[in-house]
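Shown next, in structure tokens, is the structure this report addresses.
Here is chain A:
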Amino acid sequence: MTTLTLSAIEKSFGTRRVLNPVDLACADGEFLVIVGPSGCGKSTLLRIIAGLTQQDSGSVRIDGAPVDDLAPKERDIAMVFQSYALYPHMTVSQNLALPLVMRDLNWVERLPFAAKLSGRVRAKRRAALEVVRGAAETVALSEYLDAKPKELSGGQRQRVALARALVRRPRLFLLDEPLSNLDAALRSLTRTEIVDLQRRLGVTTVYVTHDQVEAMTMADRIAVMMDGDIVQLGTPRELHDEPADRRVARFIGTPAINLLPATLSTAGTVRIPGLAAPVAEVLPGTGETASERTVEVGVRAEHVRLADPATAGALRGKIRTVEYLGSDALIHLSVEHLGAAHAIVARVSADDLAHRAGDHVGFLAPERVHVFAADGRRLPVRPRPAHADPEPQAAAL
Partner candidate 1 sequence: MTLAFAPTLVRRRTLARVGASLIGWAMTLPFVAGMVLFLVLPCIAVLGMAFTDWSLGAREFGFVGFQNFEVLFGDRTFRQSLGNTLIFAAIVTPVSVAIGLWLAVLVEASVRGRAFFRSALFLPVVSTTVAMAIVWEFLLHPTLGPVNTLFAALGLPRQGFLADADTVLVTLAMIGIWENAGYVMVLTLAGLKSIPSDLYDAGAIDGVDEGWSRFWAITFPMLGPTMVFVVIVSLLRSLRTFDTVAALTQGGPRGSSEVLLWTIYEEGFMFFRVGYAAALTVVFVVLLLVITFVKFRVLDRAVHYG
Partner candidate 2 sequence: MKHVSTLTVAITAMIVPVSTAVFADDKVELVVQYTQPQIFDGVFEKLKADFEAEHPNVTINYRGVLPDYGAGIQALLRESLIGDMPDVSYVGISHIPTVANRDLHVDLNTLAAQDETPLEDGGWSDSIQSIGRIGDELVGLPHAISMSVVYYNADLVREVGGDPDNMPTDWEGFLELSGKIADLGPDYAGLYTPYSSTWYGAWGFQAVHFSHGGEMMQPGATAVDFVNDPVWPTSIKIYDRMAEEAGMIPLGDQAQRQQFIAGRMGFVMDSISRLFNFEQAIGDRFELRTMPYPMAVENGRLPTGGNAAVITTAAERDPAVLQAAWDWVKFTTGPYGTTQVIELVGYTPVNMLALEDPGLLKGYFDDRPNHKTAVDQLPRVREWYQFPGENTLKIDAIIGDTLEAVVDDSMTPEEALEYLTEEVNALLPQ
């Protein structure tokens, strides 16, 4: 049973503010991903949880007890680093055993000859070795126990780092961009492996990444960080369907959400210029409808539907490129009335792919849209009736 609670964590490096007061809670056994662009403060937050960096104010609690005055090793946590941080002069076995040796043996017992003199030390060493063997087996590294890190591939090193984090059975498992040094294929494989492992062990995990795909595929919940703030905390689906603001909407989902300029009338009607029918109705009470203003309409690629250019009520565009992805394709369009620079992307099923670059097409007013106020805030819209497409699974991205 491990919960993690961060309350009002603040941190500045010199005059540069890295973390505005941050609050975050992580439930027992939860896989929480902190995602955000580089420099957003996510790694600093993780280091504060680990105790490697001291926060300026605020408190970190594990299982309800403050750990702010505890050294990293006393917090009973484990951490996997982007660089893996394996000790290059030690074998895999020694790397894995180090946390155990340091925890279970005092300095006298750690002396090189102590095991020769004392049966108790021998027993402790043997016990540690058993745990190491078990951990190595868990990550399928049993045959590499005597290898040095430099003899291993990137993926193997990554697994050693994982195993080292696991040997101590920590209360809290922290991972800092553990996959960014792997190639694409290995990355998606390891993603599943880590999730499996975490599920099996049920250890509360905080995982930091800049890659929203990792976040979406692995997390129970995602905390999106921007400029030192957690801008949204929710399940992958919540983030995808109800982004808190324009930034989150742009950050989550591949390809990035399409944004089109639109107007919001005092009556709450949102229109895209050049399109007769309104695209959405903003719920009243948002404070945005007092006068007519400029807003942005966000449409995900999978919700853009292509049609014949002659179709009434459709916007017109010209296809610039077609990205064929196998099961589906991404079509990049320049929107006619907005000028060539303004492009949107449509995702179509590969089966329906009948377009080529240079074609002029129309595309229909999307039915599922997000409306963003000028300050980026998402304005809640009236749900549209019926005939909505089945929601594409985020995991299928």
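These made the cut because all candidates are chains of the complex that A comes from, given by their letters.
Criterion: a contact is a pair of C-beta atoms (placed from the backbone, for glycine too) under 8 Å apart; a residue touches a chain by one contact, two chains touch by 3 or more; residues count from 1.
This is a predicted model, so every value here is computed, not measured.
Candidate 1 is the partner touching chain A in this complex, chosen from 1 or 2.
Across the complex, candidate 1 is touched by residues 47, 50-52, 71-73, 77-79, 81-83, 85, 87-90, 98-99, 102-103, 107, 110, 148, 150, 164 of chain A.
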